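Structure below; questions to follow.
Partial complex: the chains shown occupy the same locations as in the complete assembly.
Order of writing sets the chain letters: A and B. Residues in each chain are counted from 1.
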Amino acid sequence: MFEKSLENLKKNPPLVHHITNYVTVNDCANIVLAAGGSPLMADDYEEVEDIVAISSVLYINIGTLNKRTIESMIKAGKKANEKGIPVILDPVGVGASQLRNEAIRKLMENVQFSVIKGNMSEMKALYTHAKNTGGVDVQEEHMIHDHNLDENIEFVKGVARKFKCIIAITGVIDIISDGEKTCFVRNGHAMMAKITGTGCMTGSVIATFCASNKENYLEAAITAITAMGICGELAHEKVMARSEGSSSFRTYLIDAMSLMDLNKLKEGAKIEFK
Amino acid sequence: MFEKSLENLKKNPPLVHHITNYVTVNDCANIVLAAGGSPLMADDYEEVEDIVAISSVLYINIGTLNKRTIESMIKAGKKANEKGIPVILDPVGVGASQLRNEAIRKLMENVQFSVIKGNMSEMKALYTHAKNTGGVDVQEEHMIHDHNLDENIEFVKGVARKFKCIIAITGVIDIISDGEKTCFVRNGHAMMAKITGTGCMTGSVIATFCASNKENYLEAAITAITAMGICGELAHEKVMARSEGSSSFRTYLIDAMSLMDLNKLKEGAKIEFK
């Protein structure tokens, strides 16, 4: 576990095309660089096909979508499918508005995704068209804990089978599944929810690892999510040691990604397969 | 003072809908999280009513407005008024362009605001349609000092009465008034003007406190502005102790908000009513 994903990324640093929101886009760019990739943000309808053509992966995040960028997402997604590069989706806040639901419906119809990553409220909205009143955060009744882990694993497997892609649910316990094999990751720290962008950055890191690991998206996604979780733990330790707060935490989280290596991953990982 | 505002915020962490600029939006999201709220940024015309429907407050900031988002602001503002949640306005750079003046005129015509926050140049432009050549910064002749405090208080009271809302002017001395009761706050540090986003973040924190304190917007605004000022002082102390610069200051400012509590507020506050 982990060796190959890391090694492939180091050997082939990917160009990571983002069509993403303007809230956390800077954090996304910096975490891609920290992880070893090269970020490229471009969302104009006239341009996205050219950018996909030189990129190794496409990451679509609907955080601050608008009518203009929805069309760009679909066009870019189709082109990426044609070219055979992975496409990662973060359906931020789906279920919270008609526009997001419609955008996601169109995206799912037109694009085959390699990995869909979100919190459990987003994934329920995606799968069952349930309303999502948590906005971009998970609703309390959807949080993953030990007592509801088994039913959640079954749910995630079902979603993965339906959409024929890796499903990655992030939360207190992360669940990643390809419909057959399922992994849960117990890394991370509650402070990750106290800054904006943790989820988006996780998507960017998944995209970065998938780009260089086309043979094994499941392992790529697990590596990315475990790495993010360990970064959160290391950042939290540093903040505590220095009596600092949430913004320092953000800095140390990205710092930790830029200093991540195989040893830290292997020693820090708290993962289990089911 | 302060107890109730803090307690209500802790009991009812609000969803804070922002329609704001792309320059400081990440700082706004992080300071809302640091203060105890949950930020949500959405600006598409087709989506803003749905997002208002699940939010506890609407914050409108025209920092990088464009024709597309002006219409969204008006639509969202009307819906928020209908729903009875507070609407906060930051008329960034009003007076600096025809487009901003027109946008603000339309907003004031169509939306009843709960709090309008800006620097003195912006407020003069808003009230008297004066030209504003300072861009997003206050012009020197409009700065609030002890020697012009009394006349400024009268001006602010007049504006508050005219627009039937709380007016909050931030500067070396902050003035907050509902038209009857007026408070001035002497917290803060000059270094707050050396980073971008201090003003926008203050607006976000006001929105966060107002959302959970619908009975008393004046106290909510005073609490938010005092908290920001104290954070500025704490951040400055840390920067000086560590011989760091403006970007570290930004980090420590948000850190301080994430560590704010009733004691720090009560001990640090330099406020006076008139």
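Keep in mind that, in the parts below, a residue touches a chain if its C-beta (ideal position, glycine included) is under 8 Å from a C-beta of that chain, and two chains touch if they have at least 3 such contacts.
Keep in mind the model is a prediction, meaning the values are calculated, not measured.
Participant: How many copies of the chain make up the whole complex, given that 2 are shown?
Facilitator: Taking the entire complex into account, the copy number is 3.
Criterion: only the chains that are shown with their structure count from here on.
Participant: What rotation angle takes the CA atoms of chain A onto those of chain B? Round to the nearest 5 degrees.
Facilitator: Rotation angle, to the nearest 5: 120 degrees.
Participant: When the centre of a chain is set as the mean of its C-alpha atoms, what distance in Å lies between chain A and chain B?
Facilitator: Measuring from centre to centre gives 33 Å for this pair.
Participant: Flag every residue of chain B that touches chain A in the complex, lowest number first.
Facilitator: 15, 22, 25-26, 29-30, 33-34, 38-44, 46-47, 50-51, 54-55, 68, 250-259
Participant: Under the stated contact criterion, what part of chain A meets chain B in this complex?
Facilitator: Against chain B, the touching part of chain A is residues 21-24, 26-27, 63-67, 93, 96-100, 133, 135-137, 194-197, 244-248, 250-251.
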